[in-house]
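One protein chain omitted, others in place.
Going by the order they are written in, the chains are A, B and C; count residues from 1 in each one.
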Amino acid sequence: MEKQDLLRKPVEHIDIKTFDARPVINGYASMAFQARNLAVARDIYNRMLADRDCKIILTLAGSLFSAGLKHVVADMIDNNMVDGIVSTGAIIVDQDFFEAIGFRHYIGSQFVDDVVLRELAIDRIYDTFIDEDELRICDMTIAEIADTLPPRPHSSREVIHAMGAYLEEKGLKAERSVVYSAYKKGVPIFVPAFSDCSAGFGLVYHQWHKKDAHVTIDSVRDFRELTEIKMAVRDTGIIMVGGGVPKNFTQDVVVATEILGKEKPMHKYAIQLTVADERDGGLSGSTLKEACSWGKVDLKYEQMIFGEATIILPLLVSDAYHQGVWKKRPQGNLAGLFKNDSEIA
Amino acid sequence: MEKQDLLRKPVEHIDIKTFDARPVINGYASMAFQARNLAVARDIYNRMLADRDCKIILTLAGSLFSAGLKHVVADMIDNNMVDGIVSTGAIIVDQDFFEAIGFRHYIGSQFVDDVVLRELAIDRIYDTFIDEDELRICDMTIAEIADTLPPRPHSSREVIHAMGAYLEEKGLKAERSVVYSAYKKGVPIFVPAFSDCSAGFGLVYHQWHKKDAHVTIDSVRDFRELTEIKMAVRDTGIIMVGGGVPKNFTQDVVVATEILGKEKPMHKYAIQLTVADERDGGLSGSTLKEACSWGKVDLKYEQMIFGEATIILPLLVSDAYHQGVWKKRPQGNLAGLFKNDSEIA
Amino acid sequence: MEKQDLLRKPVEHIDIKTFDARPVINGYASMAFQARNLAVARDIYNRMLADRDCKIILTLAGSLFSAGLKHVVADMIDNNMVDGIVSTGAIIVDQDFFEAIGFRHYIGSQFVDDVVLRELAIDRIYDTFIDEDELRICDMTIAEIADTLPPRPHSSREVIHAMGAYLEEKGLKAERSVVYSAYKKGVPIFVPAFSDCSAGFGLVYHQWHKKDAHVTIDSVRDFRELTEIKMAVRDTGIIMVGGGVPKNFTQDVVVATEILGKEKPMHKYAIQLTVADERDGGLSGSTLKEACSWGKVDLKYEQMIFGEATIILPLLVSDAYHQGVWKKRPQGNLAGLFKNDSEIA
Partner (left out) sequence: MEKQDLLRKPVEHIDIKTFDARPVINGYASMAFQARNLAVARDIYNRMLADRDCKIILTLAGSLFSAGLKHVVADMIDNNMVDGIVSTGAIIVDQDFFEAIGFRHYIGSQFVDDVVLRELAIDRIYDTFIDEDELRICDMTIAEIADTLPPRPHSSREVIHAMGAYLEEKGLKAERSVVYSAYKKGVPIFVPAFSDCSAGFGLVYHQWHKKDAHVTIDSVRDFRELTEIKMAVRDTGIIMVGGGVPKNFTQDVVVATEILGKEKPMHKYAIQLTVADERDGGLSGSTLKEACSWGKVDLKYEQMIFGEATIILPLLVSDAYHQGVWKKRPQGNLAGLFKNDSEIA
């Protein structure tokens, strides 16, 4: 078997503009279980979009973009349906930026011999294949970008902004990119564990070869910047896809405002879509009600949906897209809070 | 709090004819994970419907009809999209027949004090409420029907047929009913654990008060009849919603044909939609590949979908409905295999 | 590959007498999450055992005995730690009785080609292998036993009692058997979906070849008999391993006593060990609090444990075994409620 035999059919991103999920979710609204939960979440999302005082933060965890959800998020950005993003590194770098610089994910299978894949330098994400050699190019592109940045502590937001500028400069626009759309639309993207992905490989390479003067990634600055956002706006709504660090980090900013003596209200709206279970006490499955005990999430408009994102997220966003509340919603431009030299304005 | 305060808003059944899920599932087709699995399952279902030699058996487990999926199944029956059903008792008796005789399920909440519900005689299914007094009427209606049947062993299919006849006779057609639609369309319904539901209460009451001569439910006859069907048809496809006894029972008929010396091919097509996990070795989460080792399911056209039925089943069936393959598909009339006096023809 | 190459290493049943789990569970008692839940469940089980007015019903679902838990249940029976059992058919017939007549389950693997297994007539349960030819012998043994029984409706309890008598008569005692232990100790075993297992194959063969006069399995009689037990005793405690029909059936008897005008209290004690989740509304994952709304389970002494039975059940029973409350507990002899001719006394 040749490598190319396994990398033939690329994953295609779903386009939520090609179907109107509103009648589907309307059908769910008076049912039970997760269908009804999805309908409630849809109402909350539409309510967030209509609330002029509310900025919307989307948190992303799980292999979402390799699975075909990239354009869903790109459409949210392009249509002012989200104002800030907090994500795992894999989604933003290994998946989004990776495709932006010309590579693809491939339809694969979980019923395969991983030793064979190893020999072919094919990486597997459940039923999806990636060319490992292409991932190495992605790593090195990050190293190359880091080499151009001033040798000082950066937030992940700054580096991701630089990645957007790189795409602009190189004219790499063949494939839609969340990093690029966010760059253009002033939507800041934070990756609180930025070294835990392809960026980590690129940056460790950068630091290794620039021992004396190099970029560092200050994750405290990320937290400080996201807290700045919370302090700068009136209300916030959060849409959490999966759990992990992005979920916790984003909820925590409410507490951070208090610690800095600038107490702000809890997140006014909250939706979480997850397959995780609360019974092991892990954060990813912890409920929004639990988050209220911590003073992070208000309980008036909150909804958990238990389910897998590839099926459910396109329905949620398609509904909101076709509902069209976003048409009257101004660009959030939260990136504008930060000066070019990356200091908090 | 009064009982009626909690029983205000009835669950409404989703109507898969009001939206066309094809573009949604087309969008899923080149993604990954469960979205892609759903698209593969959709293709298999459409293939089953187009296969003139194939009869389709639907297995049902979980609180599906109380959750608003009743009309999905009724539409499958009315449009020749399914030929036989194997179900848990709760779905067919406590939920379908219960609504047919005039009662409803109500939108409730899981965040409630169950002791208060107990005192109000409200039964809870996760986020759904039921009037327990109405359930008792349902039990007694089954007892009343049993009183009219000959005092001999019956298959569950026979009693459910009698329940359909009862609805016809009483003119109880206000609300659509799967039991009634199946009765009219010649779709046999089997409930292999028939005493494990409202029917069990009615029948135990019947036997208790008719000590000398009463209806008995011969679950072996159920198995024999379903095996008869397998022997009478060329190929079979199975759609399994949830696991449990209906799943196992239906898969087992292939083996039963062999034991009776009339060996038939494995189920040619198989789809399972479940939230259960295979890692505890339980049957509900066991894979279709595992079923192949038992000689029950062929592997050419099989697909598991990991997800919750309220969201996913309407998409699957809406796609097939709008695809319209069923328009050229004749009525299966598997009920016609059985004589009126309930003996195998 | 030869069949015997895959059937070399038999599953061995864990012996809870060889270790004392009390210090382990004592360590869990002041922790959190499932460890603490297990400690609470342990206290409830010991409380049940000490309550002279309480009869204990064990419900079993999942492939528990093929996985090595058979002796755990046999020890419960032999030491008066359980008074009645409600189970799936596979556990009692395909797994327990199957081993009693001389066969074994084998350590296998889930990473295997099921088509190869199919060709070798090896059946797979996740990571366990079974010789399909031996299963066919088990089926035919049930047919043979059925041939000796009077041609009338039987409860599953009666047939399982006859299976115990068969083992006694044939001197098949090489391997410990729950069916046999229960036969000797007067512990009735009910299988509400008795045709959904190897017994179904045997009985369908029996009925097919004895068209005019044959055994039938009246699942209503099962329900009636279990209700008789509930009416005959003062209090009941239930230990549920997995969910499914055994769980629901056993909880339902409380309601059945009410329907027969002999209302009895809810189950006083309840423990459930399950991996199922409540969020899909399925019965297997439904909470004991939900069961209270139905009037089935009292909330004073109830505990759910989220976890897999092979690891957890041995700990729970080992603790109770070594605690030794059972030493003063009389034999329940619930089987004595039923006359030899299988009528309710």
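Please note the rule applied: contacts are C-beta pairs under 8 Å (C-beta built on N, C-alpha and C of every residue); 3 or more make two chains touch, one makes a residue touch a chain.
Just so you know, these numbers come straight off a predicted model, no measurement behind them.
Within the whole complex, the absent chain has one touching residue among A:Ile14, A:Ile57, A:Val72 or A:Ala90, and that is A:Ala90.
Only one of the listed residues, A:Tyr166, A:Phe249, A:Tyr301 or A:Phe338, touches the absent chain: A:Phe249. Contact with the undisplayed chain is limited, among A:Gln34, A:Ser177 or A:Ser286, to A:Ser286. In the full complex, the hidden chain is touched by chain B at residues 32-34, 277, 279-281, 306. Hidden from this view is one chain, which touches chain C at 9-16, 18-19, 21, 23-24, 27-28, 30-36, 38, 63, 66-69, 105, 107, 125-128, 306-308, 310-312, 314-315, 318. In the full complex, the hidden chain is touched by chain A at residues 61-63, 66-67, 88, 90, 110, 114-115, 117-118, 122-128, 132, 136, 139, 153, 192-197, 200-201, 203-208, 215-224, 227, 242, 244-245, 248-249, 252, 255-256, 259-260, 275-284, 286, 289-290, 292-295, 299, 308-310.
Just so it is clear, only the chains that are shown with their structure count from here on.
Copies chain A and chain B of the same sequence differ in orientation by 180 degrees, per CA superposition (steps of 5).
Both copies, chain A and chain C, contribute mostly matching positions to the interface they share, with over half of the numbers common to the two.
With centres set at the average Cα position, the gap from chain B to chain C is 26 Å. Rounded to whole angstrom units, the spacing between the C-alpha centres of chain A and chain B is 40. Rounded to whole angstrom, the centroid-to-centroid distance between chain A and chain C, based on C-alpha atoms, equals 47 Å. Counting partner chains per residue, chain B shows two or more touched chains at residues 63, 66-67, 125-128, 308, 310.
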